[in-house]
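Incomplete set of chains, arranged as in the complex.
Here the chain labels run A and B in written order, and each chain numbers its own residues starting at 1.
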Amino acid sequence: MKKVEAIIRPSALEPLKEALFQAEVKGMTISQVYGCGNQHGWKELYRGSEVIVNMLKKVKFEIVVDDDRVSDLIDIITKIAQTGEVGDGKIFVLPIEQAVRIRTGEIGNIAL
Amino acid sequence: MFDTGTTAFMILATALVVLMSPALALFYGGLSRRKNVVNTMLMSIIAMAIVGVIWVLIGDSIAYGGADAFDENGNLVNIGALFFGGFDRLFSTWSLGEIFDANALVSDDSTLASCAYGSYPSTVSIAFQASFAMVTTAIVTGSLAGRIKFGPLVFLVTLWPILVYAPMAHMVWGSGLIGSEYGIGAIDFAGGTVVHIASGVSGLVLCLILGVRRGYGLLSYRPHNVPFVMLGAGLLLLGWFGFNGGSAFIADGNAGLAILNTLVASCAAVVCWAIIERIKTGKVTLVGASTGMLAGLVVITPACGFVAPWSAVLMGFIVSPVCYFAIAFLKHKLNYDDALDPFGCHGVGGIVGAILTGIFCIPELSWTDFGGLLYTGDPSLLISQILGVLTTLAYVIIVTGALGLITKALFKGGIRVSTEVENEGLDTALHGESAYPAFGGLD
């Protein structure tokens, strides 16, 4: 099993969620993060002073899947979350050694 | 001499109505998405500020200046005066020559003070009327939330009070077409037509011109801060005591009746809205209760000084299902994007209120010779009320529609923000400001 971690723009949240449901991904965990990278921050204004905001709101998807679905997922995410502008985000793949479904105690692929 | 009691009353009523604009900003801000909060609130605040300046310089004159449309025999002597006032009271004076005249501003024996108001100063009257124009214009912005550019919005809220609100005020309260006994003869105690129908319908017209938000109908637009919605409604309720009570223009039994009716109509509408929600969805919500409170306040506005408290309770019960229907069904059916529901709440509620006034008005309290159908069996007032509504609709749709289309034509880049801006949120994109920068927890 692998964990696919995708850090994307907030505006891709809804479409990506839909696309993953379509692709019959059974479960995913989503959280809000801040990202720094090539994308430059924007300026906020406070009483005439500029404030550089260089931590940008991003959304992180964590999806644990069977090894052979990984490239699939990468394709889907890339397709949906790509705008071509700097700041589209990254996908990382991590190894997972074990998975457990708490409700039933099932372990391994069947737990996903 | 000024009556201190009525002067105190009108000054404080004005203060409460002035509060309604920030209260509305809060109400609307709470209803909007988190990424559009600043923009939504700022629309109300900038509307309030611009209208405040415009009103003292020119608006009050357009609404209440000028000659009468009819002579004392009811002959039409001045067609323009059916729709507009004049330009004789610019800069909050009674004539431009008085602009440096102190007496005209504060004494009770000046022409300025005595000719028009009697028991309280004209300055207070101007401020009171300004506060109405301010909040009315702010109401309109609710239909445009989440997608209008800031430049066109400023343009709209600058011209709308001059072209729509001030003429409406003249028509209804300045012995113009709608309110004059020689005209349509409709009665409107505190602004059912002038304020609520005018703003709500303008919102509808403009949102049709502007188009729906991206993903409207698919995406869920939920309020980002429900306590703000509740608090906004609560502060609006407070303001409405000034709004409806102050519209008696004297601290007496009429004002008393107005505020009692205001209170019970809003309470009744909350109760009824809760019952509807219980029946339709099984669950009572706080946004629903707050919306019901507003609907009740809207419906009683034209009627508050004319009807008995038990009628006010009834009116509160009647308005909730109608507004609920408009907001929960009609809007989706017809697919217009009245974002924060000014039309569904103010427009629809105002129409219901204007018509019910024709039914429940106690004859002795009516401004005209006609009383409510229920008391007199005579439909004259009811017909006047309906004609008043129709005239209002016609005027508002035509003028606001024209204004909206002209705005669209004038702003070459369009009056809507781009999809990217809509995605990112209008707050950072248009204003470089986020409402809660620290609530990612990274303070």
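Observations on the structure shown:
One rule holds in what follows: a contact is a pair of C-beta atoms (placed from the backbone, for glycine too) under 8 Å apart; a residue touches a chain by one contact, two chains touch by 3 or more.
Nothing here was measured: the structure is a model prediction, and the numbers come from that model.
Chain composition of the whole complex (per this structure file, using the shown labels): A x3, B x3.
In the analysis below, only the chains that are shown with their structure count from here on.
Between the CA-based centres of chain A and chain B the separation comes to 46 Å, rounded to the whole angstrom.
Within the complex formed with chain B, the chain A residues making contact are 11, 14, 32, 34, 42-46, 53, 55, 57.
Within the complex formed with chain A, the chain B residues making contact are 215, 219, 423-424, 428, 431-434, 437, 440, 442.
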